[in-house]
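Supplied in C-alpha cells, the structure appears directly below.
Of the protein chains in this complex, all but one are displayed in their positions.
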Amino acid sequence: MEDFDVIIIGGGSAGLAALKHISALGKQAILIESGKEIGSKNVSGGILYSKNKEYGQVHNVEDIYGQKFLEEEPYERRITKYILNATSKDKVCSIDLTSIHDFQSNFGCSVLLNKLNTWFAKEAQEEAQKQGGGIVTGVHVKNIKWNNENTPIELDGGKQNSSTYDNSLIVETDELEEFRSRAIIAADGVNSEIASLLRAREKFSPDQLYQGVKVVIKLPEEIIEKRFEIGPDEGAAHLFSGDISLNQVGGGFLYTNRDSISIGGVYHLSSLLENPVEPDQLVNSLINNPLVKDLIQDEVPIKNIEKNLSKEEQTKKSFTISKLIRTWNELREIYYSPKNREKTIANGKFKSIEEIKDKINTTRRRLVEEFNTKFVTNYVELEYSAKVVPDGKRCMMNKPYYKNVLFVGDAAGRGIFLGPRIEGLNVGMDDAVRAAKTIIKYIKNNLTDPNIGEIYSQSIHESPYTRDMKKIDKDYLKVLLKAVKKIPLEDLGAKNNFLIRCMSNDFLRNFAVSTINKVGFYKFLSFVESPKIYIDIPILLAEKLGRKINTSTKFDIPELSERISKLKYYEDNNSHIIVTKPQIEFMKKMTVLCPTKCYSIEDQNVVIQHEGCIECGTCSKETSWKHPRGEKGIFFKYG
Amino acid sequence: MIENKKLSDLEDGNNSNSYHHMLVIIEVVDGVVLPVNYEMLGEARRLMDFFNKQYNSNEKVIAVVLGQNIKDLCNELINYGADVVVYADDPNLRYMVNQTSTKVISSIAMDKDIISKISPDFVNHYKKPRYMFFAADSIGRHLSATVLAELDSGLASDVNKLEISDLEIKHQHKTKGNALKYGKVLEMYRPDFSGFLWTTILCLDNKNPEIRRDFHPQACSIIPGAFAPLEPDPKRKGQLIEFTPKFDKKDLKIKVLNRSIDKDKIDFDSFKIVISFGKGIKEFPEDNIKLIETLSKLTGAEIGISLPLSKKIFKLDEKINSKYMIPGRVIGTSGRKITPKIYIAIGISGAIQHIEGMKEAEFVIAINTDENAPIINECDIFIKGKMEDVLPVLIEEIKRIISPLEVQAKRK
Partner (left out) sequence: MSLNVAVIVKLEPDFSEGNISYNADGTLNRAETKSKLGAHSSVACLAAFYAKVNYGANISVATMGPPMSEIALSEAQSICDADSLHLYTDRIFASADTLATAEVLKKGIQKMKENENENNNGIDIIFSGHRASDGETGQTGPQTAWKLGYPFFGNVIDYHLNLKDRVVTLKRLVVLNGMDNIIEEIESPLPVFIALDPSYKPSFTTLSSRLKATIFEKNAEKKVANFKSYLKMFDHNSLELDPKEVGLSGSPTIVYKVERIPKGKMNRKAEIIDGRDRNQIKNIAEKILILNGQYGRS
C-alpha cells in the first residue's frame, strides 16, 4: 500500500490554502478533490476579504499567495461601494454601509469561485510539486479508517485516549487503490462526509445553516461601470432586505464581477422549513425588484426561426444564427473592456475601436435583417447555483479535529454571519494555515505526536475569527449604527426608534453588548435574527423613506427547468443521496426547498431524482448524503 | 469466352474478366448469424439477380463464414439468398480476431480452387472478387478496412443504398479528364455526417495511363437495418465449399482471454419502433403497462421509459419493476439516445432532457392529456386523450388490420 504523510481532502479555497502553505513550508502534501476539475464544485456569493483584525493575527489571501494575488487579479472587482437596500414593492431605501465593509479590512473583492480556486490551485500545485506533492482531482474519498481498526470509527469526537493508537490512516476512495496517510486535513466543505463518517460532529441542523442560492448574470464590463457608477478598478456590492425576502429571515445580495453580476439570497434554513418557499422564487423576487431590473438589464437577441422550413434548413439556420450571436457577444465583450480592446487591436485583429463598433453594428444588422432576430431588453443568466452556508456562531466545531484528522473551513462549520455580511472564504483560509502550521510541527515530531488535534484546536481558538463567531464586536456595532444614523428614524415609529437610539449611545451599547456576550451571544440570536429585524423594519424603512423607482422593463425570467437544463452535469446512474425517511415532514418540505426540485411525492413517499442535484446540502440532515463519485455530478463553470 | 462479352465489358478495361462474384462476409458470434448478415444477403441477391439479367452472366452471391462448428449455419445462408457458402471451420476462428480473420478472408477472396469449384470458366483470369459486402458494426467496419488494405482496393462505409450501373466518368485523375465508360459500377450511397445528404461513393480503376491501377473489389460496409432480408426459402439450392485456413504462428499468439456480456444494455438500436411511457401512467400503472405491453408485442417494439419511472415510484409487482423500471430503459440525457423509425411517447411531458434522447426518431407519436405538454413541439402526431381510452382503441384497430393480413398470408 502506498504511504503518504499528509492528505488534504477537498479542494475548495480552504483545502487549497492548506496545500499551498504546507508546501511553502517545505513538506509534501497531496490534495484530493472529487470534482472533475478544481473549482467545479464550489459556490460562494461572494466577497473575499483580507482582514486587519484588532484582536490578533489572521492569515490573509495575500499572505498565503503573495503579491501575485494582487498582480494577477484572479478576483473580479475590489468592492468600493457597499450599499444596503431596504425594499418594499417599487420603493427602495438605500443606506451606504461602505464603512461596515471597510471595518477592519484591508480590502474585499468579489470573486467567482471556479476562476479563483483554479488560480489558487495553479499556485498551490506548483509549490506542492516542488515537494513531491500535488493535486489529484476526480477522486472521491469514501471512507477513512485507522490502520489498527477494521471498521470505521464509532467513537465520540476526540475523547479517546490518544497515546494508545497506531496513528496511520487508511483512505478508501471510489477510484483508486487504498493508501495510507499519517494525518488528514478535512477541507471537504459544509456537507463534510468525513465529519459524519468519523462522527466528529453531528450533521448541521437547519437552525445552523443558511441556504444560499445564486444566479450569475452576464453584463459587459463598461456597462457595469456605468450602471453602478464605479470606475474600472472599483466594484459595488448591494445587499437587500425587506419584501424581496418573501417573508424569510435572511437577505439578498448583488455583487459586481468584472463582466458579470452575482445575484442571490441567503436565507435561514429554519425559516425556510417553517414556511417553505421555492429557492428559485427567492432569486426571482430579487431579479424582479425595480432597482435590480435597472441595474442588470441588457440588450438581448432572440432567435427566431421560421417553423415551416425543413428540419435541415432550420438546424443550419439556427446554427448560423447561434454563430452570429456568439460573434456579436464576443465583440461586445471586447468593445466594452479596455483590456480586451487593447489586446485585440494590438494583435492586429482590428485597427481601431471604431472598427470593432462597426463590426458589432453590422453583425447586429445582419441578425435583424437577414435572420429576423429581435433585440429586446432583458437579461442573460449564465448559471444557477446553490449551497448551504454554516453559521459559525451556531455551529463551529468546538474541537475541530478527530484524532489526527483536522477540520478546516466550512467542514468545521466556520463562517461569520455579521448582520448582512458573510465571511467564510477568509476564515477557511486562515484555518488552513493554522492546520498547515500544526502539521509541519507534527512532521517534525516524526508524525507521532498524539496531541496534534489539541495543538490545532488551540491555534483555532486564538483566531480572531473564532472570537467573531462567539461575540458581538461593539466597535462593529458602532460603525453599523453610525452608518444608519443618517436616517431620520423618527418616521419609523416609537418602539424601533427607541431601540436604535439606545444602541447609538456609546455607553448603553457597550453595556448591552457586554451583557449579551457574557450571557452568550447565541441566546439572543432569535431576537437578532428575527423576522422583525430582517423583514418588518426594512419594509417599514422602504415605505416610509424609500424612493420610488419606476421601471417599465419586463423580464423574461427563465423557468427553473430551463435553468437546470443549462447546467453542466456528469451524470452517474447511482444516486449519491438515499432517502431513508420517505414520509417525514422534513422530506416533504424538500419537495419545495430543493433548489433543483429533485424531490417529489409519489404514493405518499418522497422520492429523489438525483440527476438534477446540485449538491447544495439542504436535504443532507435527514438523508444518507454523500458527494457523488469522482468527476460525477454538477460542474459549476462560475460558482 | 471473349465472344460472350458484352460491349460494356470491353470498355471496362483489360482486366474485366479478372473480377467476379459478390462476396458477403458473414459474422457469426457465439454460434449465431447476426441479423444484418441476412439483410446483406437480401440486398446482394437483389443486386446480383439484376446484374446477371442485365449483363447476361452468371455471377454468384458467395457467403463467407468463419468460425468454429459453423457448418450447420451454412444452409440457412443459402435459404436467405446465397448461391455459394465458403466456410472455414477451425478452433482458431472461434472468435473474430481481426488479424486472423483478415488473412483467411483475403485468401478465400483470391483462392482459385474455390473459383474453379464455383465457376471453372472464370478461373484462368480470376484475380479478386468483383464486389464485397461487410457489416458496418464493431467487427465488420474494421474487417472491411483491413481486408481491403490487403486486397489493395477501395471501400465505402456505412452504406444504406446500392445500385449497379454503367457510368460515363470524367475525372481529372481517374480518366485524365476524358469521358470514359465504366461498366458494372457499384454506386454506394452513404448518409453524410449531417444526416441530410447522401454521398455516392464509387470505387474505380485508374484508367489514366500515367497512374494506371486496378481497384477491385468494389466493397462497402452496410448499416444494420438498412435493407430487408428475404423470406428464407428452405427449398433454395446452393453449393457449400469448405476452405482449410492456414495460420501464421505469430498471429496465433493473439488470444481472446475472456468475454463477458453486458446484459444491462437494452438493445434499442435493433428495433424499428420504441414505445416509451412516463408518469402519465400513474392512475392505473399496472393496467396501463399491460396495454403498452400488448401494443409493443403487436408491433414488435422495444419499451423505454422516462427518467422518473426508473426510480420505481409506483407500487408495482416486483417483476414489472425489475423488468421496466430500470436505468437501462431511460430515454434521454441520463439514459439512451435512440433513432428508431417510430417513437411513441405515452404519458410523457417531453422535458428537454427526454427530448435529447428521442429527437432523432423519424416519426414521433405522443399520447397525452395535456396539449401544453412540450412534447407537442417534438412530435408528428399528438393524440390528445387519456391513454386509458386511446390505447385500447389503437390496439383494437391494429389487431383489426393485422389479423386479416395474417389470414391472407396463410392463404398464399
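Letters A and B name the chains as they come in the text, with residue numbers starting at 1 for each one.
The rule is short, and it goes like this: a contact is a pair of C-beta atoms (placed from the backbone, for glycine too) under 8 Å apart; a residue touches a chain by one contact, two chains touch by 3 or more.
Computed from a predicted structure; not experimentally measured.
Contacts of the undisplayed chain with the visible chains, over the whole complex, involve A, B. When you scan A:Leu70, A:Val136 or A:Ile170 for touch with the missing chain, the hit is A:Val136.
Only one residue in the set B:Asp89, B:Asp111, B:Asp166 or B:Asp269 touches the chain that does not appear here, and it is B:Asp269. In the full complex, subunit A contacts the hidden chain through residues 2, 4, 30, 32, 125-126, 129, 132-136, 139, 176-177, 179, 307-314, 316-320, 322-323, 325-326. If you put the missing chain back, the residues of subunit B touching it would be 27, 29-30, 32, 34-36, 95, 97-99, 102, 135, 137-139, 141-142, 144-146, 148-150, 152-158, 167, 169, 171-174, 187, 191-193, 195-204, 206, 208, 210-211, 213, 215, 224-225, 228, 250-251, 253-263, 265, 267, 269-270, 272-273, 299-300, 341-342, 344, 362-367, 371, 376-386, 389-390, 393-394, 397-398, 400-402, 405.
We adopt the following convention: only the chains that are shown with their structure count from here on.
By the touch criterion given at the top, residues 194, 196, 307-308, 311, 313-315, 327, 333-334, 351-353 of subunit B touch subunit A in their complex. Interface residues of subunit A, counted against subunit B in their complex, comprise 312, 561, 565, 571, 573, 600, 602-603, 607-609, 611.
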